[in-house]
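In this view, the complex is presented without one of its protein chains, the others remaining in place.
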Amino acid sequence: MKSEYRATALDPALLVVQLLNGVQLGLLLFLVASGLTLVFGILDVINLAHGVVFMVGAYVAASTFLHSGSLLLAAAAAPIAAALLGLVLDRLVLRFLYERSHLDQVLATFGVVLFVDEAVRTLFGPAALPFPLPASLEWSLPLPGGTSYPAWRLVIIAGGLVLAAGLFGILHRTRAGMLVRAAANDARMLEMLGVDVRRLFLLVLGAGSALAGFAGALAGPIMAVQPGMGDNVLILAFVVIVTGGMGSVQGALLGALLVGLVDTLGRAFLTDLVRTLLPPAAANEVGPALASMAIYLLMAIVLLIRPQGLLSVRRAAR
Amino acid sequence: MRVLLAAKGLAKSFGAVVAAADLDLAVEAGEIHALIGPNGAGKTTVLRLLSGELRPDAGCVWLADREVTALAVHERARLGLARTFQHSSVLSSFSVLENVAVAIQAHAGSSFRFFKPASPDPRLEEPALAILERLGIEGLADRPAAALAHGERRLLELAMALACRPQVLLLDEPLAGVSNKEAQRLIGVLAALRAEMGMLLVEHDMDAVFRLADRITVLVNGRVIASGSPSAVRADPLVRSAYLGEEEEL
Partner (left out) sequence: MSAVRTRGGHGLAPLLFVLIALAILSAELWAGPYYLKLLSRAMILALAALALDLVVGVAGLVSLGHAAFLGVGAYTVGILAEHGITSGWIQWPIALFASAAFALVIGALSLRTRGVHFIMITLAFAQMLYYAANSLSRYGGDDGLTIWNRSEFATFFSLADRSTFAWTCFVILLLSYLLLARVVASRFGRVLRGAKDNERRMEALGYPVARFRLVAFTLSGTLAGLAGVLLANLTEFVAPAYMSWHRSGELLAMVVLGGLGSLYGAIIGAFFFVLVEEALARITTHWALVFGPFLILLVLLGRGGLVGLLENLGRR
């Protein structure tokens, strides 16, 4: 028995599939976390509502696709709707919270989460919205070793890579991007230099929301499009930010890939690994529990070694 | 005299900005050692390095005969190092008396006591009141710290530092922003405290510095350019050109 499990654990073809899955999850998380980390960095605002922006992106994409049949239209509508939602939330709630305590920010944006989740449940019902892929994307790429990889997940990886590259290009090559990085580093200093930090913040919030909404559209076909789907993603994005370092987009990328890989590989192989140490019955209990905790343990280790995160641009907020 | 606080080869940079370079400094018992220099010379950074808020890139800090370079702020405070801040730092939701009592409490037995009310407790409040009396602000004892005027807050902060019964007291611009009358009072208080402890005084008011200091060290761009008795420093041509030249009169 044991040797059989080892064989699956070490099967290189399976490992490749799981590595791809980890990268794919990591890139999705990066799209959500990058906007969030810059919003924290610039105005020190904690925004729990970023998760519902992801959810609304998925809903808009799913219903656009169901009604129009055009995936391109769905992919365009999701980020636009998400950016609008982000800016509306700023107008109605966030802008009153800049100078408030973190506790106030948490409570008010928690109120937003409760409301939007419930509004979506009221409009679309509690069940998951179907988001089938068009036949043209319902195929898998054969991989050496007898496995294959779904085309849509390759699309997610490609989309994530392109957007990440674009984001880094903007942040490092354009004037606005440099201002954003400077603001995430020290917004007060920039304000004294005469930069309109508030406008910069709106730009980042809009763009960050668009990225989260697009991530929702990408995730739609492989995740259940249902109320509350953004909550788990939000908390994973927090783990990404704490691990990678607040205010740093590089940190968000590193953190996201680490979290994606540790989570995916943990779920795929940890139980088998535990079986080599414990009797099968116990391993079947301990393995999945351990796998579900793996990313949080990663975060704990980072906190022990570098409380400010792996690539933080500043000290852990004091 | 006995050296109470010493720094050797202290260095600290923030990116390209050198805040302290190969800095040696000592405070002896019974002396007021003034640290002066133009704005941005690194004076506050030196205080933060000495108090433990910042870790130096190189060099070490000694308190009496014990190396404290790796110790945290609260550990150095327990060994007898107290400080005041450039922007007065008090507990604004507490009363004046409670501010001083909390400072006494820090050095009087354990604070891991969960049941007995902290107040009233004559073991804390009587010595606290005595310190307020010494500084002439006992009349403010029941006032909330948030309601104090700027000069009164300065005095309260000094009272809190004294309540720690420090061996060494670091003072970051204690006279900044206080009225002339209050400044005279503070100068009198500091002069009277000289016998009980060593003091490192960062101050822009040159009049006060030359009245109080037994020794002056001049810091420019993180480096010591002169150190010695007030008259020697006053006469130093390097100091005159680099720093004191800006002052109208010495």
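Letters are used for the chains, namely A and B, taken in the order the chains are written, and counting of residues starts over at 1 for each.
Here is the rule we go by: a contact is a pair of C-beta atoms (placed from the backbone, for glycine too) under 8 Å apart; a residue touches a chain by one contact, two chains touch by 3 or more.
None of the values given here were measured: they were computed from a predicted structure.
**Student:** From the list A:Thr122, A:Ser140 or A:Thr276, which touches the chain that is not on show?
**Tutor:** Answering carefully, the residue with contact to the hidden chain is A:Thr122.
**Student:** If the hidden chain were put back, which of A:Leu114, A:Leu141 or A:Ala176 would touch it?
**Tutor:** Spelled out, the listed residue whose C-beta touches the missing chain is A:Leu114.
**Student:** Would you mind spotting which of B:Ser89, B:Gln184 or B:Ser229 touches the chain that isn't drawn?
**Tutor:** Of all options in B:Ser89, B:Gln184 or B:Ser229, contact with the hidden chain holds for B:Ser89.
**Student:** Just the residue numbers, please: which parts of subunit A touch the chain that's not shown?
**Tutor:** Residues of subunit A in touch with the missing chain: 40, 44, 46, 93, 96-97, 100, 102-104, 106-108, 110-119, 121-122, 231-232, 235, 238-239, 241-242, 246, 284-285, 288-289, 291-293, 296-297, 299-300, 303-304, 307-308, 316-318.
**Student:** Name every residue on subunit B in touch with the hidden partner chain.
**Tutor:** 51, 53, 72-75, 77-78, 82-83, 85, 89-95, 98, 102-103, 105-107, 110-119, 144, 160, 164
As a convention for this text, only the chains that are shown with their structure count from here on.
**Student:** Calculate how many whole Å lie between the centre of subunit A and the centre of subunit B, each centre taken as the average of the chain's C-alpha atoms.
**Tutor:** A distance of 48 Å separates the two centres.
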